[in-house]
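Accompanying notes for the structure given below.
All protein chains of the complex are present and in place, except for one that has been dropped.
We just call them A and B in the order they show up, numbering each chain from 1.
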Amino acid sequence: MVDISNPNQSRMPRRPFSVKTQTGFTEMAIICFFLLYAPLIPLVVYSFNAGDSLAFWEGFSLRWYVAAWNNEMVKDVTIRSIYLASVASVIATTLATMAALGTTRIKPYKGQTAIYAMINQPLMVPEIVTAVALLIMFAWIKAATDYHGMAYLIIAHTAFCIPFAYLPIRARLEGMDLTLETAAADLYATPWLTFRRVTLPLVWPGILAGGILAFVISLDDVVITQLVKSAGQNTLPTYMLGQLRRVITPEVHAISSVLLAVSVAIVTAIFFLNRRIK
Amino acid sequence: MATTAVTAAKMPPDTAVPDAANVVREVRKQEVRRNILLSTPALIVIFCAAAGPLLIMLVYSFLSAGPYGGIEWKFSIDGWFNVFVQRDIFDDTLSIADAHVSILWRSVKLSLLTTFTCFIFGFPTAYFIATRPPERRNLWLFLVTIPFWTNLLIRTFAIMELIRNQGVINTVLTSFGLIEEPIQMLFTDFAVMIGMTYVYLPLMVLPIYASMEKLDFRLVEAAYDLYATRFKVLKRIIVPLVKPGLIAGSILVFIPSLGAYVTPRILGGGKHMMLGNLIGLQFGQGRNWPLGSALSLTLLMLVMLALLFYVRSAGKSTGGSHG
Partner (left out) sequence: MKWKLTAIATALAFVMTSGIANAAGELNLFNWGNYTNPELVEKFEKETGIKIIITDYDDNDSALAKIKVGGHGFDLVVPSSNYVPIWIEEGLLLEARPDQMSNFKNLEARWQDVDWDPGRHYTVPWQWGSVGVMVDTAVYNGDINTSSIIFDPPPELVGKINFAPEMADVMGTVLRYIGSEPCTSDKAMLKKARDVLMAAKPNWLSMEYGVIEKIAAGDLAASLYWNGAAFRARLKNPDVHYGYPREGYSLWMDSVAILKDAKNVENAKTFMNFIMVPENAALISAFARYANGVEGSVKYMPEDMATATEVVIPAEFVASGHFVPACSPDVQKIYTAIWTELQK
């Protein structure tokens, strides 16, 4: 065998050589995780700052957490952001899964490339353009129907989340053959049953990846939301954009730290839940 | 992309029974219909809330600019004209719009660099996650996305805190005596690139992971049995097999970088625009909506062309390696 001298091989006890190891990849991944989290450390630390600065440490205090908790506006925009991201990402991922199933694993048909291009269209235009176009279109609808609810934001977010969900799912499906589905069909499984028991589990990692992407993309959006939102529909990013001219207070850092903590909690919960089932 | 799909879909041989040709054609027709139907809801949403409204922009690009933003319903090709040509404001001579060209060039350059850096970090990370025991993979996957629960602005500010003159990196370097004066990193193209890499990294990791997760390591094992080196395995087996994920990831990073608005504005210090900012300017303080529309449609066409070209060549090469 090649590369017997590699020190990383002892992970699998029965085999002297792990086929899964690539030189330097683990180190690279660890660096990558470090880099992902390192910039957030000062953020979390300064959310406990007693002073109102992000540059000078003036002692430990929970005042910004208290301030954020007492600030109706901050609470309100945070909840709205999460609600919007959840709804939009669920719808977008569902639609994207369907579309990915409809555009892969079949002999190419006429118009397939057109469908592909269309689905990825929201990616190809800078946000500001879609934002202005939507502003104009929704203004007509708002004036005509006098409806000013969240539906505008939801549909706008769903639309630009679709490609983010679609591409990982499609990447997952590509190269996966239909053998298992055909086998299921041969065993008289209904199409729905085949989908649930065979296709869905196979595509699941793609769907999960796509769904997460759609969620964070929606959570991040500023430009489109800024122009589409109606009265009283600030989201966390647009609220922060409004603060850009003044100072971003540690209040926002406190909120972000809470969001981080919540997501860590969710991940931990999922992890332990999975373990128990196992 | 179409060609990739062909090679990917290993259809059962449908030519076995010649007199069943009609049946086969009928089945195929149904299949196509079903597949189009599956894509329809997504298409409708995108048409209503993304692609459709662009038609408004198309119309606007052929109108005159309103005096205070917006448009006037008067036909004009000034918008398109000004994308490439500028009339000198002082002596009225015409020349290539070099400001636009240099902004375009900077955007393309920084976006390519960002995509490359994301790949350098993202590929090993995706590989690392995909080779964990199955029940741990989702955990690692979530770990990649957790920083994203803080939003874009917060992450961008976090990067700023790190790289500014009195920031963490410079303080550490000076205190160890490695440098005497702080290195100016903030408000440079470098800062923009770092910021975009940080912001878009998961967009690279997740798609690569999605296609890597199904990688069949028996193929890798077979290659080692045939005395392939690790690098050869990577190059000849792993990369070709996860190519769809690589393509998806690169698209997801490259295109949004090209139109990025917030990161260049904050980390670039506004001294140098990128395309997103240039277009934003036309719809904002510049009050030239037709030019803004024309610029964005130009960008759209460029991206479409690049994508088409890329997909064509990528499709051909995967077609080759799959045999």
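Rule of thumb we're sticking to: a contact is a pair of C-beta atoms (placed from the backbone, for glycine too) under 8 Å apart; a residue touches a chain by one contact, two chains touch by 3 or more.
What you see is a predicted model; the values in this text were computed from it and never measured.
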TODO: Quick one: say which of A:43, A:119 or A:135 touches the chain that got left out.
DONE: A:135
Task: Of A:105, A:157, A:229 or A:253, the one touching the omitted chain in the full complex - done: A:229
- [ ] Tell me which residue among A:50, A:90 or A:202 touches the hidden chain in the full complex.
- [x] A:90
Open item on the list: With the missing chain put back, one of B:26, B:98, B:135 or B:216 would touch it. Which one?
Closed with: B:98
Open item on the list: To test your reading of the contact rule: which positions on chain A touch the chain that is missing from view?
Closed with: 53-56, 71-73, 86-87, 90-91, 94, 132, 135-136, 138-144, 147-151, 154, 196, 200, 226-227, 229-234, 238-239, 241-248
Task: Positions on chain B contacted by the hidden chain, ascending - done: 65, 67-70, 86, 89-90, 98-100, 102-103, 164-166, 184, 186-187, 265-266, 269-273, 277-278, 281-288
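By definition in this document, only the chains that are shown with their structure count from here on.
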Open item on the list: Please tell me the distance, in whole Å, between the geometric centres of chain A and chain B computed from their C-alpha atoms.
Closed with: 15
Open item on the list: Quick check: in the complex, which residue numbers of chain A touch chain B?
Closed with: 1-3, 17, 19-26, 28-29, 31-33, 35-40, 42-43, 54-55, 81, 91-92, 95-96, 98-99, 101-109, 111-113, 115-130, 132-134, 136-137, 155-156, 158-160, 162-164, 166-172, 174-179, 182, 205-206, 208-210, 212-213, 216, 219-220, 222-223, 236-237, 240-241, 244, 248, 252-253, 256, 259-260, 262-264, 266-267, 270-271, 274-275, 278
- [ ] Under the touch definition given earlier, write down the residues of chain B that touch chain A in their complex.
- [x] 1-6, 8-12, 28, 31-32, 34-39, 41-43, 45-54, 56-57, 120-122, 124-125, 127-129, 131, 135, 137-139, 141-155, 157-159, 161-162, 166, 168, 198, 201-203, 206-211, 213-214, 217, 220-221, 224, 227-230, 233-234, 238, 241, 244-245, 247-249, 251-252, 255-256, 258-259, 261-262, 275-276, 279-280, 283, 289, 292-293, 296, 299-300, 303-304, 307
